[in-house]
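Reading through the structure tokens given below for one structure.
Removed from the display is one protein chain of the complex; every other protein chain stays in position.
Now for chain A:
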Amino acid sequence: MATTIPAGPLAAPRSARTTRSRGSSRTNMEMVAWLFMRLSGVLLLVLIFGHLFVNLVQGEGINRIDFAFVGGKWASPFWQFWDLAMLWLAMIHGTNGMRTIINDYAERDRTRLVLKVLLAAAFLLTVTLGTLVIFTFEPCPIGAPADLLPSFCPAS
């Protein structure tokens, strides 16, 4: 009457919640991270689409982009701040998202730790290098051909 088919292994039994909630807390890291994701998401929409419009659409569009264009933009504190905000917000937003995914999917403590260390390293490297470039960028390198430089350089 009954036909039998072997089924997959039984999921490992799990125990009840072991960590009792710690004492009182009005805020905590998870809440701040959750709020940050929402707020930075809205800001990033404005920053990224503004960036795309200025670089790719406005004026001659994409044909305009060369060393002089980027050098000219980063000579202005406005665009330095814009790009810095975009870099930091996007990196923190993305890193926090990856942290969430690691927490959700990596089940072994060791795997979780290794992945998070790698993630933090990638975050630090990108943010440090990016910030350094934005603030130390030299729009008028000495000895460069004049036709490649922004118009405000003494050589051009």
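For the reader, a short list of remarks on this structure follows.
Everything below uses one rule, namely that a contact is a pair of C-beta atoms (placed from the backbone, for glycine too) under 8 Å apart; a residue touches a chain by one contact, two chains touch by 3 or more; residues count from 1.
Going forward, contacts and distances are computed from a predicted model.
Remark: of the listed names "Succinate dehydrogenase iron-sulfur subunit", "NADH-quinone oxidoreductase subunit N", "Sugar ABC transporter permease" or "Cation acetate symporter", the one matching the undisplayed chain in UniProt is "Succinate dehydrogenase iron-sulfur subunit".
Of the options A:L35, A:V57 or A:V133, the residue whose C-beta touches the omitted chain is A:L35. Of the candidate positions A:A7, A:V42, A:I62 or A:I142, contact with the unshown chain belongs to A:A7. In the full complex, the hidden chain is touched by chain A at residues 1-11, 13-22, 24-31, 33-35, 103-105, 107.
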